[in-house]
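Only a single protein chain was left out; the remaining protein chains are all shown in position.
Order as written gives the chain letters A and B; numbering starts at 1 within each chain.
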Amino acid sequence: MSNKIITLTTDFGNLDSYVASMKGVILSISPLARIIDITHEIEPQRIVQASIVMSTCTPYFPEGSIHMAVVDPGVGTDRALLAVRCKTQVYLAPDNGLLGFILEKGCGSEVRKIENRDLFLPQVSRTFHGRDILAPVAAHLAEGVTFEELGPEFTEFHPNIFPYPQRDDDTLRGEIIYRDHFGNLMTNINREDMKDLDVDKLELECGYTKISGLSQSYCDVEKGELLFLFGSAGYLEIALREGSAANKLRFPLGTVVEIKEN
Amino acid sequence: MSNKIITLTTDFGNLDSYVASMKGVILSISPLARIIDITHEIEPQRIVQASIVMSTCTPYFPEGSIHMAVVDPGVGTDRALLAVRCKTQVYLAPDNGLLGFILEKGCGSEVRKIENRDLFLPQVSRTFHGRDILAPVAAHLAEGVTFEELGPEFTEFHPNIFPYPQRDDDTLRGEIIYRDHFGNLMTNINREDMKDLDVDKLELECGYTKISGLSQSYCDVEKGELLFLFGSAGYLEIALREGSAANKLRFPLGTVVEIKEN
Partner (left out) sequence: MSNKIITLTTDFGNLDSYVASMKGVILSISPLARIIDITHEIEPQRIVQASIVMSTCTPYFPEGSIHMAVVDPGVGTDRALLAVRCKTQVYLAPDNGLLGFILEKGCGSEVRKIENRDLFLPQVSRTFHGRDILAPVAAHLAEGVTFEELGPEFTEFHPNIFPYPQRDDDTLRGEIIYRDHFGNLMTNINREDMKDLDVDKLELECGYTKISGLSQSYCDVEKGELLFLFGSAGYLEIALREGSAANKLRFPLGTVVEIKEN
């Protein structure tokens, strides 16, 4: 019996029995598995949100961790279920773009289509593959089943759904992709995207809002003032010191954000 | 020291210190117990909701699991606290109907009234028996105290509160008993209840809504259309593909649902 880590990311919420059913299935197969909830509060069927949350926290987990994601509007169709190995970690999820963040990082050749029915629950429903397929597969992996046993190699996976910023002459143009619990507005612009801009002269424009000068921490401005900085996940964020930028600005997800030198 | 599984189902929410206090008590007695949260988001004092959630997920847990539920409007009165053994699992809860789902399954003869004060915290409050009685009892069970030591046999437990569907000539009449996170409306009608109806000719009627034909998965209809199918818990549900049937139909819990052949 192993005590491997299995993480869960779903849009199931924390009330219903769905998450607990999956945990029961996992612990019945792998009694000492250490189950960690990443989140169950992904908005129903918002695949890209699950992608963003997993991409920012899974790198902090130990070698050998198994990450399982169930945001699955296509359950019951013939969409595939994927296993992707990235260095020593394994990701399990429906083939709907959710794992694009990891497939793009050079792990695109380490993909299997989950097809080995010996690893599933005896009865597989047409509405809940998280419980009937992914949970037992994760638990069997934790107990020593190899990655190769999950199913055949697979290359025709869903294209990436993560939006990338564009460079247009002197302007870097991204968008708001996530709003966090504090009301920070996270963009899709990372340090690498900005590497040939002069960080001492930056200006951010978003709707009618202009902010001058990249901050290093929330405390570089006065309480109640707007700023922009690289957040802890490595992406550029619009924030409000000791308040909510999202509530003040009311920009929806997808709003264009422009960065240039002033 | 054992590493048995102890699950928790409460109406305590996830902010207050109540759940953590119970976990501290459990871990002080059974340091390696594996605590699994089923949910703490039961609506305050909605006993039947806790019953439904537990009945659908606890069967997936391993042998020897201990399931503890605290939805307890009667705390401070003389209502009993029950321990019920069902095959190898044990359920602990106030005697208020919450465990009806398991008592009805032929486990009604395996009931104890929890009375052994040696297993309680030294000081028992009149407002929080989850912490002062059920948590330490669960932990002692995990550490090897026997079911028989909990207290005397007990037969006068609270009658079942779970509503069953009625058959009336050619109509099966149930009700909506649960609304899940996705807005699926779960009824109290299961496969067994429908065993002498022709599944190829079914019609569901609920308020002014009529739906023809039992679906097998959400994808049997177009996006935005209503359907009815057996959900993953084995009960008939009204659903809306990639949307919320609850938000569209606005039927309250308790709304009558009729099934007939057309």
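We adopt the following convention: a contact is a pair of C-beta atoms (placed from the backbone, for glycine too) under 8 Å apart; a residue touches a chain by one contact, two chains touch by 3 or more.
In this text, all values refer to a predicted model and were calculated from it rather than measured experimentally.
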item: Hidden-chain contact residue, picked from the options A:Y91, A:F157, A:Y218 or A:F251; value: A:Y218
item: Residue, one of A:I36, A:V124 or A:V199, that touches the chain absent here; value: A:I36
item: Touch residues of subunit B, complete complex, unshown partner; value: 11-18, 20-25, 27-28, 31-32, 35, 44-45, 73-77, 125-128, 131
item: Subunit A residues touching the omitted chain (full complex); value: 3, 5, 7, 14, 34, 36-42, 52-54, 56-62, 65, 180-182, 216-220, 229, 231-233, 242, 244
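Everything below uses one rule, namely that only the chains that are shown with their structure count from here on.
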item: Where subunit A and subunit B are represented by their mean Cα positions, the distance between them in whole Å; value: 31
